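Heads up, one of the protein chains got dropped from this complex, but the rest are sitting where they should.
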Amino acid sequence: MAKMTMVQALNLALHQEMKRDEDVVVLGEDVGVDGGVFRVTEGLLDEFGERRVMDTPLAESAIVGASLGMAIYGLRPVCEIQFSGFSYLGFHQLESHTARMRWRSRGAYSAPLVLRTPYGGGVRALEHHSESREAYYAHTPGLAMVIPSGPRNARALLVSAIRHPDPVIFYEPKAIYRAFREEVPEEEETLPLGKAQIVREGGDLTMISYGAMLRPTLEAAETLAEEDGVETEVIDLRTISPLDHETFAQSVRKTGRAVIVNEAPRSFGPAAEIVARLVERSFWYLEAPIRRVTGYDIVIPYFAYEKTYLPDAWRIVRAARETLDA
Amino acid sequence: MTRAFKLPDLGEGIHEAEIVEIPVAVGDEVEEDQTILVVETDKAAVEIPSPYSATVESVEVEVGDLVRVDNVMMTFSGNGVAAEEPEERPETAEEERPQKEPVETREQKGPVPASPATRRLARELDVDLRQVEPTGPAGRVTAQDVRAFAEGEAEREPAPAEPREEERERRPEATSAVDPRSVSLPPLPDFERWGEVERIELRSVRRSIAKQMALSWAQIPRVSHHEEADITELDRLRRKYKEESGLESLTLTVFIIKAAAAALRDFPRFNASLDAQAEEIVLKRYYHFGVAVDTERGLIVPVVRDVDCKSLIQLSNELQELAEQTRAGEAALEDLQGASFTITNVGILGGTAFTPIVNYPEVAILGMARAAWKPVVRADESGRQKIEPRLILPLVLAFDHRVADGADAARFMRAIVETLKDPHKLMLTL
Partner (left out) sequence: MVMGEQTIETQVAVIGGGPGGYAAAFRAADLGLEVTLINQEERLGGVCLLRGCIPAKVFLEVTHLLHDARQAGDWGLTFDEPDIDLEGLRKRKEKVVGRLTKGLETLCRQRDVQLIRARAEFEDAHRLRLQGADVAHVEFEHAILATGSTPISLPGVEFAPGGRVMSTAEALDVPRIPETLLLVGGGFNGVELGSVYAALGSRVTLVEMTEGLLPGVDRDLVKPLARRIEASYEATHYNTRVTSLKEHDDGVEVTLEGEGNTAETERFDQVLVVIGRRPNSQDIGLESTGIERDEQDFVVVDEEMRTAEEHIFAVGDVVGLPMLAHKAIHQGKVAAGVIAGEPEAFDVRCVPAVIYTDPQIAWCGLTEPAAEEEGREVEMGRFSWGASGRALTMGEPRGLTKLVFDPEMERVLGVGIVGRGAEDLIAEGALAIEMGAVAQDLALTIHPHPTLSETISEAAQAFLGLATHVLSRRK
């Protein structure tokens, strides 16, 4: 096992999958010669050649549309949208066609493509480069929406996404692309899609999060344990759609209290859906109202206010304490 | 030519003492063995003799100071004094253990000869190489020297009580407010809110009693077993002996001591200590009784040794003498140590029953309340029940339930009570 960053882990996943299956192809802006602006696709062109690693023009609708076409014809395209903020130009292809292909053709055709894109704030970037709109994809039936939280699960989830028979939107939290390293095994490893993971056990409170927000959530859990003597159960969703509500509903039945953390804007975001499911499945076990710690209903600010916008451990601890004191 | 005089070791477990009297002054000529200091420890006042004949050069302490063993008390000068380097100032109880003098090596300047591995070991064990006696060839400090030094350090007096916080942290976390192991002692309210208060410092005997009681209370799951002894006959006998022999000191306590000693032979569990670490009961084959004496300063418990071997007369005299000495504050330290069982008699002052606290590290204590005439139901020779006035002495055995059970206590007390009821039985045990 070697320690690697998320970028290196994703790169490993792509290398191994492309080696294993000739049908896996990669396309996107700057993914070939440049190796990707974040270097996630580094070395793929050299190893697998032009026919499988394609530098595309600056046209997201074409990237997605072409990927859809390839997928229907039997390839397994992994396309990259350089920043999630540009993906809307391809949204029509996703919503109106990719997501419906299996349904429309009554199963005769499917679209096993993966759309990879860096998302989220925390890197002091300019407009369009820091947003979180996972809700758009999660709300589209027919699309799976996956968000890893660290190098090891990123690798395993990407491999699973590539092998998945239906389209997967793979959101990569760019703030933690290189922030920390984990041991990632050389041998093949997969993680099931649609399954959340309890990453910290506890009996007093459940906190649910994903992506770059998992780390401040865990930090908050530590603070609560040290200062308040509270043991928090932390759940890493890993897949936003379909949501593994059994895992978190069960946890909340045990603890009676829940705090949900996402950096996406508050209204109509994933946290809202989770609250709804908890009400449906764990209402009678609740000891206090469920709280959400989220971004605000505004465009994510530039770097002077970025830190204020993004949920941090302090805000999460505060919400947790409110829940506990209720 | 000045020699410093330090507080000598006063006995097991005694680290500190309070200066109560300084009978000498600067410039005085003292003789060897002359008392130069009087200190009071947890248990008794101790006179400290001068180790030599010399002149008092300086007195480093004052009456009322709390001093520790090895602190400098005063310095002497004169012919009877060997030259020595001046020592440091005395330390109060708050400071850490006294400093060591650096060991002189032949090469005073330059680094201490020691291999790199030895130097690293010294860093690891936090040893200052300059203080280590080198035994290696050519004056080298070896790894063994370093280790020996580090172990020697560990044997020295432990550092003074670390703040209670550390001890508290070691206790398991108690999250319930009604769990007696609950960690935090809430702060006392400001009593002056409700009226005037006066504060008395816990000192000397009172303080040591408080410590001892806290220790005993925390350690021993104590059960009290009450009994009543019919001492009508015994007391008649006692008064008769007292009159005939003129022995003013022949008290009831003496007879109880004898009865208890006899019973303990058959119930050795109550004449023991519990070694909690080793999980062993230490049965004592000797019978030294602590006899609680009420003094002006508080309850002090001098010890009468080998009570099983002494006659009633011996015991009476000894007990009286001890009590007097104790009240006068003249009891020697050894007289307060080494008991295997304790007797406490409040009866003289009154009381029908009480629940004494076991005197740690013993496991049992026998209490006597006030003997009083009571109407008692007795059967006569024909078996008819009558009510008679009898002299009844309430007794109580408080014991450590880890070592003995209620049934044992009951039997033990029965034995004592039977002996007391019929003085002839007591004779048989003497």
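Letters A and B name the chains as they come in the text, with residue numbers starting at 1 for each one.
Going forward, contacts are C-beta pairs under 8 Å (C-beta built on N, C-alpha and C of every residue); 3 or more make two chains touch, one makes a residue touch a chain.
The model shown is predicted, which means the values in this text are computed figures rather than measured ones.
*Asks:* Where the complex has a chain not shown, which of A:Arg76, A:Lys174, A:Arg238 or A:Arg292 is the residue touching it?
*Replies:* A:Lys174
*Asks:* Have a look at A:His129, A:Arg152 or A:Arg321 and name the one touching the chain we're not showing.
*Replies:* Reading the full complex, the residue touching the unseen chain is A:His129.
*Asks:* Name every residue on chain B in touch with the hidden partner chain.
*Replies:* Residues in contact with the chain left out: 106-107, 111, 113-116, 119-120, 123-124, 137-140.
*Asks:* Extract the touching residues of chain A with respect to the undisplayed chain.
*Replies:* 2-3, 5, 37-39, 82-83, 123-126, 129-130, 174-175, 177-181
Heads up, the rule we're going with is that only the chains that are shown with their structure count from here on.
*Asks:* Averaged over CA atoms, how far is the centre of chain A from the centre of chain B? Could you give it in whole Å?
*Replies:* Centre separation, chain A to chain B: 70 Å.
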